[in-house]
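Here the complex is missing a single protein chain, while all its other protein chains stay put.
Take a look at chain A:
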């Protein structure tokens, strides 16, 4: 690369580049959070680099988790000296507490301060004892520990030679040495690299005798090396891979050589490796020419440069580690992993997307509501809304799994609110909200002053049902389920109903709404008899829902159930919902019976059969599935009722609430009862559907 004799080219150095391992930021974050707090005094750190090991890629100065002052809790033996690819280099870290102060740092004076240290080490001779100090570096940073993002800027202070050094010659080492010499140099270098004592010393002398014997010596042995050599080169680990340029460490090296030994001509050796051994084709030997300083007694500190560029620009670098450090994101990916494992190992056709996007409305946040919510979370369902007007009472937390003692203290927290808080504590990524509202019920007549607010509640309930995909009916009375059932049938939303007796439970899914038949089923090949919808909770009733609460004795009002029932019924309710969601026909899926199916392997649903109703008891430890068709006289989901609701809206609701016989007349149940009473039939006493009621003391 030398030009004419009169003006050789200026020696150009390839900049050193930084590489910060993720582990460094993790360790630094812990250090800041646990020990430093807002203390922003500079921190001594250690950087690591090694000679270039690849012909196409330069090495970097690296920061690892062990770059920070020692952490006692690490369970990995810290790798300090003796690691061939991690030559330790001293550095300093200035971390600011705000972005503004990061920008306000006086970079030039910080750089100058570090450059002064290097100059001092050269003058005092320390650089000869421990040459790694020639590569001293500086980092400024701003760590945003709320967003887990890190802004940083490295500087590799280099003393500027004035006038700059010029390059007389540069060639591959294999072209410079004779083949005998090359072999000897390689062997000596490999030995140097192989020994724990010398492998991390990045600056050294290469002395080649006239009979091609090479010895590699420490810099401090320079005097001893004089005289008995044929060639004496200043060797250093060169991170750069380029064939026409030496790496950055040569800059301060030349400053040292010039200052200590007053040499005008410097032969340097850029040591590079491949596959762990000296590579003299990749390594370079060059001849530089420096201008000696005029004879001053106290040499002054040269200027310094060295702020690292970011893709050619004078801006800091930044990295966001939210994905690997933000605990909420880590929780999300762990939970997702769990579900994916289930899909990979057991149920490859499981559709996880539908589960993560479904919006569930839980009417009732008591024993059933809490159990349903927990099981929904287990399936990866993230969107849950609670509706409940009660407060957490002292007897609740033992049976209602989302509440703790703290929720009952004082006046008691609203269940809808406490449930949401609890979900977020279990899994921060839950999208959950609570509505404190009572559900209007037929058979509980209201005064005219209350009418407006009741109608507002009806509207609110209707809007909630519209804005969700699946509704769970988990309230504590029969009649409170009437309006939601009607609204779900009207909006054709999936409704799952669960109810408890003392030692028995019932879980069912409502059929599709009556008006769905004309819209959705047209393209399905079904004859008239199959156009039956599955029934709802009220299809088998012969009376309209009535007030079941007043006029009962205390023990009947607060019916108690065996504690095991709510978890069983709640879990079954969720499994039933998931079955519906995974079924290609969804809400229109027909009901299966466990007795009729062939061993549970239904082609339509990867999860097995999809029953209509499940009834079980713990007194017998038994469980059966039932199938019931929709009734044309149903007070909640029949076509008659739905069209009346659609036509008359609020006045229909008010009439149903205030006059229970209205619904019976409307649906023809009145007629049916008269006809039935003329027979001698035994109607089953249907009070197995009351459930756990919290007693407010």
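Heads up, the rule we're going with is that a residue touches a chain if its C-beta (ideal position, glycine included) is under 8 Å from a C-beta of that chain, and two chains touch if they have at least 3 such contacts; residues count from 1.
What we mean here is this: contacts and distances are computed from a predicted model.
Colleague: Which listed name, "Urease accessory protein UreF", "NUBP iron-sulfur cluster assembly factor 1, cytosolic", "Ubiquitin-like-conjugating enzyme ATG10" or "Alpha-1,3-glucosyltransferase", is the one UniProt assigns to the chain that has been left out?
Modeller: Its UniProt record gives the name "Ubiquitin-like-conjugating enzyme ATG10".
Colleague: For the full complex, which residue in A:345, A:411 or A:674 touches the chain that was left out?
Modeller: A:345
Colleague: Of A:42, A:90 or A:164, which sits in contact with the chain we cannot see?
Modeller: A:164
Colleague: Using the touch definition from the top, which of A:337, A:409, A:429 or A:456 touches the missing chain?
Modeller: A:337
Colleague: Which of these, A:292, A:319 or A:456, touches the one chain of the complex that we don't see?
Modeller: With A:292, A:319 or A:456 as choices, the missing chain is touched by A:319.
Colleague: In the complete complex, which positions of chain A touch the hidden chain?
Modeller: On the chain A side, contact with the omitted chain comes from 10-15, 17-24, 26, 54, 56-58, 60, 62-63, 75-77, 85, 103, 107-108, 149, 151, 160-161, 164-165, 242, 245, 251, 275-276, 303, 305, 307, 310-321, 323-324, 330, 333-334, 337, 340-341, 344-345.
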